[in-house]
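Our next item is chain A:
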Amino acid sequence: MNRTKASSVIALSAVAVLGLSACGGGTTGNNNGDTGATGGAATAGGDLLYLTKRPAEHLDPQRMYIGRDIFTTGRTVYRSLFQFPAGEKDATKAQTPIPDIATEVPTSSDGKTWTVTLKEGVKWQDGKDVVCEDFKYGVSRAFAYDVLDGGPFQYPTQYLDIPKDKDGSPAYKGPYSKKGQALFDKAVTCKGNEITYKFNKPWGDFPLAVAGLRVFDPYREDQDKGAKNNFVIFSNGPYKLDGTWTKGKGGKFVRNDQYDPKTDEGTRQANPDTITFEEGVDESIITDRIVAGAGNDANAITDRVVRPPSYSKVEPLKDQTTLVDSPYVFYLVPNMSRVKDVNVRKALATATDNEGWVGALGGDKAAVAATSIINPSLPGFQENPIFSKIPAAGDPAAAKKILTDAGVKMPYPIKLTYQGGDPTLDKAMGVIKEGWDKAGFKTSLDPLTETYYDIVNKPNNDSDVFQGGWGSDYPSAATVIPLLFDSRQLSASQVGNNYGQYKNKAVDQAIDKAALITDPIKAGEAYSAIDKTISEDYGYIPNYIQRFYFIRGKNVTGYEQTEATSMFADLGTVGVK
Partner candidate 1 sequence: MIGRAHHAPSSTVALDAPRDESALLRVEGLKVHFPTEDGLVKAVDGLSYTVPAGRTLGIVGESGSGKSVSSQAIMGLHRGSRAQVSGNIFFDSTDLLQIGDEQLRRMRGRDIAMVFQDPLSALHPYYTVGNQIMEAYRVHHNVSKSAARTRTIEMLDRVGIPNPDKRIDQYPHEFSGGMRQRAMIAMALINDPRLIIADEPTTALDVTVQAQILELLVGLQEEFGSSIIIITHDLGVVAEMAHEILVMYGGKAVERGSADEVFYTPGHPYTWGLLSSMPRMDRARLERLRPIAGNPPSLINPPSGCAFHPRCPFMDEAKYHCVSQVPVFNPELPHPVRCAIPEGERHVIFEQKVKPSL
Partner candidate 2 sequence: MYAYVIRRLFSGLVMLIVMSFATFLMFFNGAVDPVRYTCGKACGVPGVLERNRAMLGYDDPVPVQYAKFVKGVFVGRDFPDDPALRKSAPETIARCDAPCLGYSPKENSTVTSMLAERAPISASLAVAAFIMWIAFGVGGGIVAALYKGRWPDKLIVGTALIFYAFPTFFIGLFLYKFVAIKWELTPQPVYTAFTEDPVAWAMGLFLPGLTLALFYIAGYIRLTRSYVIEAASEDYLRTAKAKGLDKRTILWKHTMRSALTPLITLAALDFAGLLGGAIITETVFNYQGLGKLAVDAATTWDLPVTVGIVLTLSTIVILANIIVDVLYAVIDPRVKLA
């Protein structure tokens, strides 16, 4: 489940995708802290403090696209049809949707028509029932490009069976203008407490998308004020917002007396009486405050990793720290329109010193070398046979031989463009340059700041290699490989997310085929096969998986980090002493 915008992924060099990997329960190889549910059994009561630097971008469910926000609200104020189970140690199970407001997770014979039955007795914070029409209205908002932006609207707008206008946009223009409303009313229908979604092509991932995003959440039409509701929470979960939310400062959740735990299958324990979100706090201050643990800081959790300068301070507090692989993979992409010789790309990949990069980031508490752009925690993941053969520290000698055999002129000039402004990344790029130069390249580093994405998106730019980071939108490689390597997103003016302008018809076709597979494991395997094809082209070079080294207050109990919440602390289980 993804959740971070690509730009932020890199800028923060720290957050994002879906992690499965080892940590399913605490068995990750190099854990220094413990990893499982910890702090003892949680009991009800107390005030939880959630410290973070990064403000929530949207609290409007349809507009959310950041993993942390999706799961903090999903465990507290927003319920959906399906959700991921809390406290599940098994990665596959943790990423398998279970019913929430739905009575069960249905199947679809053709993958195109999905009918879901709603539970009785689920109420909004004003006591009204959550009804089918609320779900229908919620997803209709994804079409309102005239009023709303920011969310993963592409899923409902591309899949729901609604005709397209000439410009490719859906003929339905959302609930505000109501243009094309009849078309939408055909695609999403309510019959009593049964809602039916009709898609224009099979979408086996639908339950995953519902559980991993908030774009299919219900929304109350009579509460809708469009974009003005960006920080408004109208709850149907165990908590509700007390007063207002202030961006950059945060807000406070208190218990919602209209919530009936009997309608909720044990996912939301809702232990603390209140949850206070404090935004905008510097990372090192967060660490220091939790270490000192004065007052309410002893009840604190955070989504911010401990930074290398604070490692020594945090290490003694083993029972307050966790170290897990995050869902976010970082990688380099050769510009296929410039570096056309596959041997040159192979030599780049072979000479890449990921071990040195990880070292520059702070060692195994910060990251672990990656061998695929698909996070190993995703269902159906298969080891990448190409990149797993290259030593993590790279092999410049072998790379030099590849270049020599290919008969290219050395030193081969390479312009490496990345998002600068972060000294750690500058250091890491120095390491990469060193390995490449040893292999016979002449690397020039090109750190860009605000202009990075504008430059990268120019199809005719003169960079040879870019740097990127990605996390899946929901737990499926379907939200990795197609988004990053489908050549059909390339146009004369834009490259979309395909920065390397990778074009391979076979891959495009395989992507279309994989999209039809409804079994998550089989689909994952299909995407891993496509990954292998792309790797044979050296269409990208995997670098590292970011790790989450988190600290929590000494009074925190029931602390869990699983794939169900993208390895962020699970607010469904946490409590305070």
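Please note the rule applied: contacts are C-beta pairs under 8 Å (C-beta built on N, C-alpha and C of every residue); 3 or more make two chains touch, one makes a residue touch a chain; residues count from 1.
Behind the choice of candidates: all candidates are chains of the complex that A comes from, given by their letters.
As the structure is a computational prediction, the values presented were derived from the model and not from experiment.
Student: Which one touches chain A in this complex, out of 1 or 2?
Tutor: 2
Student: Which part of chain A faces candidate 2 closely enough to touch in the complex?
Tutor: Residue positions touching the partner: 2, 4-8, 57, 65-66, 145-147, 149-154, 167-169, 175-178, 224-228, 230-231, 246-249, 278-282, 284-285, 288-289, 292, 294, 450-451, 453-455, 457, 473, 483, 489, 491, 494, 496-497.
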